[in-house]
Every structure is written in structure tokens, then in C-alpha cells.
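A single structure is presented below for examination.
Just one protein chain is left out here, and the rest sit where they should.
Up next, chain A:
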Amino acid sequence: MSHLVILPVILPAVMGPFIVMVLRHHLSLTRIFSVGATVALVAVSLMLLAKASTGAVLTYELGDWPAPFGIVLVLDRLSALMVVLTAVLALIVLLYVIGSRWDARGQLFHALYQFQLMGLMGAFLTGDAFNLFVFFEVLLIASYGLMIHGGGGTRFRAGVQYVVYNLVGSAIFLFALGTIYAVTGTLNMADLAEKVAALPAGDSALIRVGAVLLLLVFAIKAAVLPLHFWLPATYANAPLPVAALFAIMTKVGAYSILRMYTLVFGPDVAVTAGLAGDWLLPAALATLALGSVGILGARELGRLVAFGAIASVGTLLVAISMFTQTAAAAGIYYMIHSTLATAALFLVADLVTERRGSAIAVARPMPQTGLISAFYFAGAIGLAGMPPLSGFIGKLFIMDAARTDPMMTTIWTVILVTSLITLVGLARTGSILFWRPFDPANGFEPRAEEPEEEDNHPTWVMRPHPRTLPFVATGALLTTLGLLTVFAGPVMSYAQATAEQLFEPSAVIDTVLRRP
């Protein structure tokens, strides 16, 4: 009996309460354990990836109850990939948080962080629809805690909106699950796949409502227009390193859509035909457009990157909502890229914000401008999907996959035009932040002109002690983008194999339901 599959959930689930119980008064001890647990998580996830990359499907029946009756965890290529992505991102962001001492600005950051990881890992690994709901709750409540970490009026206000909006989503999730269970009598995803495919036509109205409600919940999580309203304020007002971790959160929604709408409500299922692609593709295009417009119009750096997150989700869902194997493979590649790129730019945004405030306006020159501007340049290239970083390759893949789609012209146009808008917006921001010189006539009086005698009582100056770890972490995240570019070939073949597995789910279903 290998317990490897459940370790990504158990590890943070034990570390979280352990920190609460034993370590809560010892910040440095907490850091050691938190990093240790996350490193272990990376190791475990890599082992899982190695197992899944052979094409094997691993299941884990909790409580030893056979599949449709108990809860089952399923590890396939897609979930293994998501687990690795989350673990790697989490480790880098954690190092950044520790380096920038963000974790000392509020209570119990590391416990909440571990709980957040538990929620993410649980959501990616579960093979049960209701269990997915449970882990959505875990990650929602933990993310709320992380989001308001450090406090402050604006942050609390944004936090309330975030949690209320997502609780509405949770309620809809329950309606969806209730409906689906009341029709099919099961909640195991593999079992649902069989039941829904065999459903009599007379029940189609009910299952369609259930299916579309479920899709809407995932669309809320993924922040698809017009269900994205929670995102900009949340990401912009969260501590920016936390927002970097949240780059994976919208992907939970995208992942769930990809999972449920290939396995259960796949494109070939008659009763739920035409529910997803018809509106999701236009909505995704609109999301992409809004994201890029938001980037161009942003007045604050955090908000700019938040809209970048929206745009990247839009691009990702364009790929997913074509519901073809090649498009899904392109989407999976782009998902890796956009998660890392968005997170990287959030970290850069934090480096900048910590030094000169969040407004995109002229301000006093900040320390370490050179390295930060280089990071911004690289991150912006990643976010805009320009060469040579992986975003460009991802976009090429998506456009290539759209060639057979009836909406090809629209898709291409939107992707290219939004790339341009994003590029213009990022170039404008970058040149204001890093190039435009500080002009005392602009109303900002430089501190140097203050009277000399104040030196005895030094006022607080925005010049944090330079720490290395945040730069190392940001650089590491940008390096992952480079690696993703260089090894695009192997990554893409993994993505293609993943898409193949998704669109040929019979092997997964048979394994879960223990049939030869």
C-alpha cells in the first residue's frame, strides 16, 4: 500500500495544526518547519510526477471503502502536474515571504499557508465531487486568512468582498452537487461519468442545470467574465507575495473545468451537449480583453498584475473551452507558464511596492533599481507572452490549436490585439516606474532637503534593508520560466500525453472503479 498519493494533503494538514499548537510563538522555528514541510512537498510531488508520467493512474481509497461509495483520490498526469506546479510555486513564494519578513506582519502566517496548500493539493488530487467542495472550502477560508494577513482598512474591505462573493459560489456549488446527486445517486467523478453518459433523456433538464451550476462555480474560481469581480480588489490588496501564491488559485477553477468537462460532462455526452463551449469561449475572450484593458488602465502596480492574472486566465480558458485534445495540451502548457509568470510579476510588484509605494507614478528613486527593473522586464515579457519566454510559445500553441475552430479569426485577433494592449500597458508602466526621473517640482519633496537637525530623530524612510532572499526567490521564479522555454519540447509532450489521457478517460474510469 503506497500512501504517497495522499501525502501532499497530509503533510500540510499536519504541519498547519502543529504550527498552531506548538510553534506559534517562535517565528524562526515556524519558518524552519514551514520550509521543511514545503521542501518535502516538492519532493513528494516530484515522485508523484515520476509515477504519473508513465501513464499510470494511481488511486487511493480512503478508509478502504471501494470506489463509488467512499472517497477516492486519483492521480493522473494532470493532477500530478498541478501538484508539482503548486509545490514549486509554494516553495519559492514561501522563501520570498520569509526573506521579505511579510510573515512577521500578522499572526500565524505559516499555519494558514500550510492549510492553503492542503486545500490546493486536496482539490487537485480528489476524485470525488463532494470532496472537491470540501477542499474548495479549505482553500477559500485559508486564502481569506492569507489575504487579510497584515491587516489594514482597505485590505479588510476587499477581504469581505472576496469571502462573500466566494461564499455565494460555495452555495451554488452545493446546489449543483445536490442536483447532480439527486439525479444520479453518486458523487464519485468516475462513477458520475458512467451514470451521466447513460442517463435517460427525460432527466436531461435536471442534469443540465446541475452541470451548468457546477461550471459557473468553477468559472467564479477561475474569474471568468462576468464572474471575475472578486479578483481585482482581492489580488491588488492582498499582500503581494500572497497574491503570487494565488496565481495558482484561479487555475484551480480552470483545472476543475478541464477535469469535470472532459471526464463527466465531456464533449461527447449527449445530455449535457452545448453547455460549456458555446458561452465559455466568448466569455474567455471577453475575459482576456478585459484583462488587457485593465493592464493598460491600471494606476497601481498590484492592480495591474491582478488584471494580468485575469488576462492569463482568459487565454487559458480560450484554450480549454475549445474542448479539443490539441487545444487542451496547449492550455496545459500555458497554464504552467501563466501561473509562474503571474506569480513572478507579483513578486516583482512587491519588490517595487515595498520601496516606492504601489502607485504607478513618479516617485523618489528606490534602492536596487537595476536588478528590480531587469526582473520587471523579464516578468513583463512573460506576462505579455512575448518572446523569448514561454508565454510566447504557449500562445503559439493555442493559436495553432485554434486553426480548426470555427471562431479561429476571432480567437487569433483577440489574442494578438490583447498582446499588443498588454505590451503597451506594461511598457508604459515600466518606463514610468524605472525610467522617469524624480522631479521635485511634481510635488514630492525629497527628504534630503529636510533640515539637518532632524538627523537626531531619523524619520522612517522607504529604504528597507536590502535582503538577498527575496531577490533569489524572484530570480528563481523567473528562471523557471526560462527552463519552461528551453525544455518546451519535453514539457509539451507531457502536456500532450495529459490531454490524451483526459480525452480518453476510460482507463481512468476503469482504474477508479476497480475493473480489469
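FYI, a contact is a pair of C-beta atoms (placed from the backbone, for glycine too) under 8 Å apart; a residue touches a chain by one contact, two chains touch by 3 or more; residues count from 1.
In the analysis below, contacts and distances are computed from a predicted model.
S.K.: The complex lacks one chain in this depiction; which UniProt name from "RNA polymerase sigma-70 factor, ECF subfamily", "Multicomponent K+:H+ antiporter subunit A", "Electron transfer flavoprotein beta subunit/FixA family protein" or "Recombination protein RecR" does that chain carry?
M.R.: "Multicomponent K+:H+ antiporter subunit A"
S.K.: Out of A:M118, A:M260, A:A319 or A:I372, which residue would touch the omitted chain in the full complex?
M.R.: In the full complex, the listed residue that touches the missing chain is A:M118.
S.K.: Decide which residue listed in A:L296, A:M322, A:L481 or A:V508 touches the omitted chain of the complex.
M.R.: A:L296
S.K.: Touching the left-out chain: which of A:I32, A:L46, A:A361 or A:M386?
M.R.: A:M386
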